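Scroll down for the structure; my scribbles are underneath it.
Here the complex is missing one protein chain, while the rest keep their positions.
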Amino acid sequence: MITTWKTIVAGFGGQGVLTIGRMLAYAGMIEDKEVTFIPSYGAEMRGGTANCTTIVSDHPISSPVINSANLVVAMNLQSLVKFEAMIDTGMYLFYNSSVIKTEPTRNDLQIFPIPANEQASELGAPRSANIVMLGAVIRRTNMLQLDSVESALSKEFYGSKASLLSKNIEALYAFEQ
Amino acid sequence: MTRKVLMKGNEAFGEAAIRAGCRFYVGYPITPQNELVEYMSRELPEHGGTFIQSESELATINIAYGIGVAGGDCLISSSSPGIALMQEGFSFACMAEVPIVILNVSRSGPGIGGIQPGQSDYFQMTRGGGNGDYRIPVFTPATMQEAVNTIYGSFEIANRYRNPVSIMVDGMMGQMMEPVVLPEAKAPLAEERIAAEKPWALVGRGTKPTRNVIKAYAPNTTILETQVLRLFKKYESMEAELPEAVLTDVEDAEMVFVAYGSAARIVAEVMTILKERGIRTGLIRPKTVWPFPNGAFDRLGERTKIVVSVELSMGQMIDDIERAVRGRYPVRLINRAGGIIPTSEEISRIAEEMIGAYR
Partner (left out) sequence: MKPIYEKTIGMTEAELSYCPGCGHGIAHKLIMDVLDKKGLLGDTIGVSPIGCSVIAHQYMNVEMCEAAHGRAPAVATGIKRVHPDKFVYTYQGDGDLASIGTTEIVHAAVRAENICVFFINNAIYGMTGGQMAPTTLIGQRATTAVLGRDAVRNGRPIHVSEMLATIEGAAYVERVSIDSPAAIRKTRKAIERVVEVQQRKLGLAFLEILSTCPTNWGVTAPEAMSWLRENMIPYYPLGVLKRPEGI
C-alpha cells in the first residue's frame, strides 16, 4: 500500500501535463490527503518540455522536491528519456504510446503504454488526451477515487471553460470502456 | 471545519493581502512572481481597490511610498533584481517612517542570474542595499499557510511601527500549490477614516491647527542624529518583539541545522533520513531573519557538536548564525547556488560525512 505518491508528469508544453499534475493534487485535497504541486517554470516551458511534481500523501509533506518518483507520466519521448531513471524499482511508468514509439529501457517497473491521443480523438476530443491519461493512471494505480478526480475537473473547467467539462469527464472514463 | 483551497503561492499571497484589507498594489512583471501581479490586476478592482502596473520597480516603490504617505495600505512585490532597484525607496521610506509591505519572491543571482529559486537575497533583505542606518523586518515563511498568515498580519505590523515590512519567499513557494485555509476578510481602511487611524498621514490640512509634513531630508547634523536615534529606539523594540523561530528536537541533537523557507522544508526530510542512519539532528527554522532569533541558539545543549546552515546561496545567513552561536559550536555550511535545489538525499550524504569529523 503506497501512502505517499511522488509523481512526475512531463511532456511538451501544450499537452496539458500541468493539468494532470494539478488534478491529482486537487483530487488528493478533496480526499483530505496532504498534497503539494510544483510546476517547472520559465524559459524552459516555451516550446520545450514542461513538467511538474505532485505529491499526494497520507502524512504531512515536508519537501515538495523529490529524490525519486513512484509514478511517472511521460507524454512525449524526451520526458520518458529524462524521467525513466528516477522511478523506484517496482513502481509505475505510464507513457503516451500515441506519441512515443520507443519502448522504455527499464524492465523492473510496472509499465503502461496508453494510446491517449487515439482514445481522445475517438471521443471527438483530441485536446483531452491528458485527461484520458489521467483516467488511465487512476484506474491502474487506484491512488485516488475517480469521483474525486471528476470533482477536481469541475473546478478546472468552469466559467469560460465550463463547456469543456462534459467532454473531459467522458475522457476521464474513456480508458477501458 | 474551515475550508481548504488549493492555490498557487503567488495567488494565495495576493488573496491574503486583499483579505487583510489591502486595497493598493503596485507591481512590475518579473519572474517568478508574475501570477501575483496578474492576480491583483484581476481581483483588486473587483474589491474596489487600485492596481497599478508601474514602469519600473523604482516607480513601484515610489508610488507605494506615495500611497503610504497618503495613509493607504499598500503591497508591492517583485523578485530579486527588481528588489535591488527598490533599495533607494526602502531607505527613504524608513527615514520618512512610511509603512509599506514588500514581498520578495526571490530567485538566484547575482546580475540577472536565473529565474530558479534562490536564497541569495539574504544580505539584500536583511542588510539592505539602501544608504544609511535603517532596518526593515524580514519574515521568512516556509509553508503556504504560514506565508498567507504572515502577509495577512504584516500590514498591522508595518502600521504599528510606521516602517516598511518585508516577506521573503523564494520562487518555489511562489510557484507551488499547497492547500491553504484563507483568513477571514477584514474591511479595508476607508479614505475618510485615514485621518483618524493614521494621524500622521497626508490627507490635506483641512481645518487642522497644524499641517503634516513627511520628510526624509535633515537640514543639519543634530536633526539627523536625533531622527536616527529615534528610529533606532523603534528598531530596538522590533528586536525585542519580532524575532521568531521554530525549534525541532534541538535539545537532544548532535547536529543542529539552521534553515529557512524552502531550504527548511528539505531539511525536515533530511532529519528523517538521518534519524534512520542513527544521527540525532535538530532544526532551528527562523521565521524572521531580521531581527534574527538569536535566543533560539541558547537552547542548544552540551550534546550539540555542530551547527549547520543550509542555504540556497553561497552562505549568507551563516554570518548571523555565527554571531548568535558566539563561538560555542563550530558552524558549517551545506549549500547549492545558481537556482539548484538540493535533494534531501544529497544534503543527507554531505551531513553524514560532516558529522563524522566531530564525533
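The letters A and B name the chains in turn, as written, and every chain counts its residues from 1.
Definition applied: a residue touches a chain if its C-beta (ideal position, glycine included) is under 8 Å from a C-beta of that chain, and two chains touch if they have at least 3 such contacts.
Being a predicted model, the structure only gives us computed values, none of them experimental.
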{"item": "Among shown chains, those touching the left-out chain", "value": "B"}
{"item": "Omitted-chain contact residue, chosen from B:Arg205, B:Arg230 or B:Arg277", "value": "B:Arg205"}
{"item": "Candidates B:Ala17, B:Ala64, B:Ala263 or B:Ile284 - the one touching the absent chain", "value": "B:Ala64"}
{"item": "Chain not shown: contacting residue from B:Gly48, B:Pro219, B:Gly278 or B:Gly356", "value": "B:Pro219"}
{"item": "Sole contact to the chain not displayed, among B:Ser56, B:Ser237 or B:Thr272", "value": "B:Ser56"}
{"item": "Residue among B:Gly14, B:Gly27, B:Gly72 or B:Gly282 touching the omitted chain", "value": "B:Gly72"}
{"item": "Residues belonging to chain B that touch the chain removed from view", "value": "24, 26, 50, 52, 54-56, 58-59, 62-72, 74, 88-89, 92, 96, 191, 194, 202-207, 211-217, 219"}
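Here, only the chains that are shown with their structure count from here on.
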{"item": "Distance between chain centroids, defined by C-alpha means - chain A, chain B (Å)", "value": "34"}
{"item": "In the complex, chain B residues that touch chain A", "value": "4, 6, 31-32, 115-116, 171-172, 175-179, 265-266, 268-269, 272, 341, 343-345"}
{"item": "Chain B-facing residues of chain A, complex", "value": "22, 25-26, 29, 34-39, 41-43, 62-67"}
